[in-house]
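Only a single protein chain was left out; the remaining protein chains are all shown in position.
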Amino acid sequence: MIDPKELKYSRDDEWVRYDGDAVYIGITDYAQSELGDLVFVNLPEVDDEVIAGEALGDVESVKAVADIISPVSGVVLEVNEELLDDAALINNDPYGAWFVKVGDVSDEVELLTADEYDAYRG
Amino acid sequence: MKLIFEKSIPGRGQDIFPACDVPEKLPKKDMLRKAKVNLPEISENEMGRHYTALAKRAHGVNDGFYPLGSCTMKHNPRINEKMANLPGFAKLHPLQPAHTVQGANELITELEEFLCEITGMDGVTFSPAAGAHGEFTGLLLIKAYHHDRGEAERNEILVPDAAHGTNPASATMAGYKSVTIKSNENGTVDLDDLKAHLGPKTAGLMLTNPNTVGLFDPNIMEITRLVHEAGGLCYYDGANLNAVIGIVRPADIGFDVIHMNLHKTFSTPHGGGGPGSGPCAYKDFLAPFAPGLTCKDGKEYKRAEKSIGNMTGFYGNFLVNVKAYTYLLTIGKDVATLAQNAVLNANYMQEKLKDIYPIAFDTTCMHEFVIGLDPIYRKTHVSALDVAKALLDYGIHPPTIYFPLIVHEALMIEPTETETKETLDEAIQAFREIYDKIFSAPESVQQAPQTTPVLRLDDTKAAREPHLRYKFD
Partner (left out) sequence: MGTFIPNTKEEQLKMLKEIGYKDFDDLFKVIPDAAKVKGELKLPEGLSEIEVDRKVQGLANKNVVFRSIFRGAGAYNHYVPSAVDAIANKEEFLTAYTPYQAEISQGILQSIFEYQTMIAEITGMDIANASLYDGASAAAEACWMCKDRKHSTIYVSGAIDERILEVIKTYSFGRENKVEIIPAKDGVTDKDALKKALEADDEAACFLMQYPNFFGVVEDAEELCKITQGAGAKFIMYCQPLALGLLKNPGEIGADIAVGEGQPLGLGLEFGGPYLGFLSTKEENMRMIPGRLIGETVDTRGERGFVLTIQAREQHIRREKASSNVCSNEAWCALRAGIYLSTIGPKGFEDAAKLCSSKAHYMAEELDKIGMKLCFKGEFWNEFATTCPDADKLLKALEDKGILGGLKFSCCGCDDAKEDCILWCCTELNTKEDIDEVIAVAKEVF
């Protein structure tokens, strides 16, 4: 299990988990509950470049779409293909359901600690 | 209810085709289909009952009040249908010689004159098949104009945040970047934000007027002036033309191009989702770029010199245009009476509901108004969706919900001019009863409807596990 306390957060409601030089990226519990039942995700491909502050993909609920704003700049190393088959995983376990693993991280948006994020969204 | 495939029995069917009166001759064997095709095998009687059962599970304007905001669900006159079905129109091949379709081309030419007079524009193309298609056409005209002038760098279309989703989507299709302009606290275009986004990249502005919260923008002439000053063109989204027809002409207030939804303002039916017709009217300087072939002299079909091409294979949805023409012959120069009664009906309902339901922008509305249910939702957890569903049990088609996006928990109500005061009073009564229930028995509203053929459907399941067709064994 992933402890949300150990993650970093963007003001766009994405979380970041560091793994050596790379990072995993997902959306927060707050984001998934605001969006409601998710039905699909659009993800980048491996080797795509992502830019901090810009959309790397999006998530769809029945009646809405929300961009996933990349908290970092870098290159996509891995994509969580499981989410493509079952977007409900994001609703069920937002901190376990990572979207992409990004390497060659060169830049990141201002990130908050878990407490800071809670205060921000509290 | 069963699907038609589930009523199919092998060997049953209907005799439509005669025996062949010439020797059978088919393309050579290796080109022929081997795959089985599953189509229903059903008698005419059983098939008729199937579709009658489906008809009973549908709701049209003739079934009851249909105040679906932005969609102008007015009465569809029977004479329109009768005229469109005349063999002299319905049986014409689109590639018949021009001299054999004089009446059809005369009708289109006259309809073009009517629509020019109504919009103040100089020409109309009937090539687009629906409203969004008309938007796309209008934007391509704007693009062709800028390119022709060597200003291809103009690649931004300004779209207010209250716009229909088709506007930004059409801008993308036309290869434009859409730039969102904010609404101000009155629900109309924020002039400062508009000014901040105008510049050498501006290709044009798309404006719905009255806008999607039902308000006529008081600064409209200032807005079009500013856009022109920046070198852009002004596109009028005519989806809401019913509010101002005969009262305001888009060309007179600075617009260069407009599409009209003949299936809204001009009373042609919507057919459960289409066909519509989305003719696009333009000022003279855009005429050289107009799409499609037209035959105005009765002799030959011509295309504009720098035409963008065509939007549909032939001349657009001709029979829908026949219906709109028939309607305009009926109404004639009294078109302003449509807007008058549409605006009256909307204000009447708004006034009779505003003491209990929060009106998004509480002022004189045009042909529609928007309730923002958010304060009530926060208190009771009864949402706009719940209110919409509760109306179903009163036999009323719900308003448009969750649009415009700038109003939270929006219910957008457009009664149209063809409804009586009694119908409005009944609907007002229904809205008031539902309001009482929101507080006395909220769960009854949240569980509505109870009287419809099916109850609330699981949209999430439909999207997560898509079943888009019947699967045969």
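Lettered A and B in written order, each chain numbered from 1.
One rule holds in what follows: a residue touches a chain if its C-beta (ideal position, glycine included) is under 8 Å from a C-beta of that chain, and two chains touch if they have at least 3 such contacts.
Computed from a predicted model, the values in this text were never measured in an experiment.
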{"item": "Contacting the left-out chain in the complete assembly, out of B:122, B:190, B:351 or B:374", "value": "B:351"}
{"item": "Absent-chain interface as seen on chain A, which is shown", "value": "39-40, 58, 60-65"}
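Following the convention adopted for this analysis, only the chains that are shown with their structure count from here on.
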{"item": "Distance between chain centroids, defined by C-alpha means - chain A, chain B (Å)", "value": "37"}
{"item": "Residues of chain A that touch chain B when the two form their complex", "value": "37, 39-40, 60, 62-63, 86-88"}
{"item": "Contacting residues of chain B [partner chain A, same complex]", "value": "402, 459-460, 463-464"}
